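The other protein chains are all here in position, but one chain of the complex has been omitted.
Labels run A, B and C following the written order; every chain starts at residue 1.
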């Protein structure tokens, strides 16, 4: 066991995989010499050298195109897209090229690559550097998507992503980079598609991921004090999605809530809520509830940003209200 | 009344607005001299001249950027993005710039612009020219989104879009361009945010838009023959969304179904289904049902593409199954 | 007049055998695409299709110099490139017909012909997208020291999209073994390239923006094309980094099946058809002493090849329904949930 920050877990995760497999390469803007703008990749250049850890121009299409082409020709490359908002400047590469190529070629092309990116708000960066884009990726067939909520998951899910033969988007909540937690020593390898029940409860299922996990856990604590047993599920992997865990819990509790950092419309919460409303409808004791930011871009000032993102208070209040 | 194809309705719609307001400009690839690759813009160059109707380079970021900048400085410009799949190459302009600028500047910048685009499958163009991206746009706060399902709506909703002071994405189902219908003479102006009940019924509400409208209507016909009264709602406008019409109908019928051409995860159907499951849960007599394509890119060959996109058969079957 | 250096081979004409091979490739490609056009007219090819009739010398010039493990990236106008890399003609034809025996099982279609086993790494339908991807493949080649060269074909219109710029700069900075070949057929879809481009030669006049030599070549001259191909592929192979080649050419027909190409002046079309690379190579070969009967035999053999491929393609069934849900993931399926 060692106490690690989430940002340290990122570099340990990358190092673990680069150590293991020499076809793993890592590229991005300011990731090598500078160790990343979030200091998530410090030490990698020194350890793996300037060929395998490499700074790129500000050319997101070239970066993502490069890892796609690299994966087509024998590498298992990892790209960093500094802020997930910048997916928008290379969305064609991600959504039209990487996601579709295996299917279009009827399986001729395998794309074992990873794109990792800093996601979400809470750090007062304003509307163009604070988005939660996990649902953008989830909506595109051909992409796998994980969102680790703590240092250990960061390493384990990342390792699973690198080893997966398909393209995986690893979404890192930037609000968590400073978070510390004990992490087991040695190699950590998790698997894609498994949610974690972080807390058991019999009254309501709260599905959550990323930085919202910690807020939901706080809320659950406070709900417990009021006699409401919340089961908190860290979804962790949006594609593949652990519907078994989600549906089983909902069947048990009869109440279903999602907590999302994303804007209101068409988030992963809408998807999961409608799966629940379709597949375990008769087990529900009340309406599904989605807690999201309002359908607005995130404002920059702390005063407003804090209002926009679901807080433990809001979660407690909405869960209680929904339970009548 | 005159019989028009959907493609003729597009050019009539653009002409109607350009005639009315000289600040309306129209730009895009091959739209002027050639009249558009779908022949939706024939005659506009001749009528409005080479300054107001203009061919651009293959530079989608420049095209969308230009209409944004143009709208910031006194024009009401319209951009064509030839295939909606190409939103991916200019997604930053649409999702990060256009959508967020008014909010970020606290209302200083108004963006009265329209982006129109050919969307969806059914014409054997393969995975990169057949996507349904209306939910991509719906998910971004700051964009309004309409999907006209017939020539009259094309004109009316387009006119409303051009006159709207906010950015509007007009999504044209390319499978409908050859569709003919009678269209009233004279100016047609509709409003955003109003769904249409195309067919009344008391047993099940089917929410649908775009090219799926016609398939749902076929299905409803056949369901009627089997004694099932389907109420078909053409959603028409995703943002703003006519939740009143949708919820009222669902309350009446007690059953809710969406039919979408998009891939399974995080489509507009997920959003609407979870609104229903949250807001009129107690009026539901059974699970919400979403009929979508599978979560795959669209295959090119007719044999497979036809299997992927919801057919009237599939709609009938799924609706019946859901009614037990 | 542009400041681009016109590339003139100072070498003697290429070996006779290679020239005959180039001739054969061009003839096969031509007959293949003509057949595809016939099948359209019969309503058998669904969806769109983009022919390269008249542009064959470019693909053939490169095909003649590439090694088996080299990689080619091309566009929706990529039938010829894919064929000349050695992809089986019947499987290409079957893909256009949407059959189970298609090279992509019918899932790809005309715009996505791919045969990885032959180094035909795909036809890409979004303008410019394949340029960074080709650079990435070259990056892997360099890192893995495979000795591969990557060739990436694209059109004149493509030079105005962002991905072009990013790919060129990236490839130069990382000194990648990739050759970018612009097939300048003077039009994007229906719009003349000169009306939407700041410079006269859309690729060559931009080479200096990437510290590259401007190379402008007559894309309808198979000998010139072959010489340029040899030179640029050799440069890449020997570690001297990327090249950017602009080959001037012309498509005999419209942009795609939907396009009667009325926007082009008749004289322009006539002038370029007169410069068709196939008869002109034929004439030169005869002038250089090749027997006409040798060429006739190549022509006839090509016809047989196309006939056979067509028959084989048409014998294929439509894809099985079950394949709709296969090959999204490496496990062969498309499941997104447990």
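The rule is short, and it goes like this: a contact is a pair of C-beta atoms (placed from the backbone, for glycine too) under 8 Å apart; a residue touches a chain by one contact, two chains touch by 3 or more.
Everything numeric in this text was worked out from a predicted model, so none of it was measured.
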item: Chain not shown: contacting residue from C:82, C:101 or C:197; value: C:197
item: Selected from B:5, B:41 or B:59 as touching the chain missing from the view; value: B:59
item: Residue touching the undisplayed chain, where the options are A:127, A:146, A:213 or A:228; value: A:127
item: Among B:43, B:69 or B:294, the residue in touch with the chain that has been omitted; value: B:69
item: Chain C, residues in touch with the chain not shown (by the definition above); value: 160-166, 168-169, 172-173, 195-199, 205-206, 208-212
item: Hidden partner interface residues of chain A, rising order; value: 29-30, 33-34, 37, 55-61, 85-86, 88-89, 123-129, 264-265, 294-297, 299-304, 307-308
item: Touch list for chain B against the chain that is not drawn; value: 23, 25, 51, 56-57, 59-62, 64-75, 77, 92-93, 96-97, 101-110, 112, 141-142, 164-166, 193-194, 239-244
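Throughout what follows, only the chains that are shown with their structure count from here on.
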item: Chain of greatest Cα-centre distance to chain B; value: C
item: Residues of chain B whose C-beta touches two or more other chains; value: 85-86, 88-89, 126-128, 264-265, 294-297, 299-300
item: Junction residues of chain C, two or more chains touched; value: 104, 107-108, 112, 124, 126, 129, 162-163, 323, 328, 334, 336
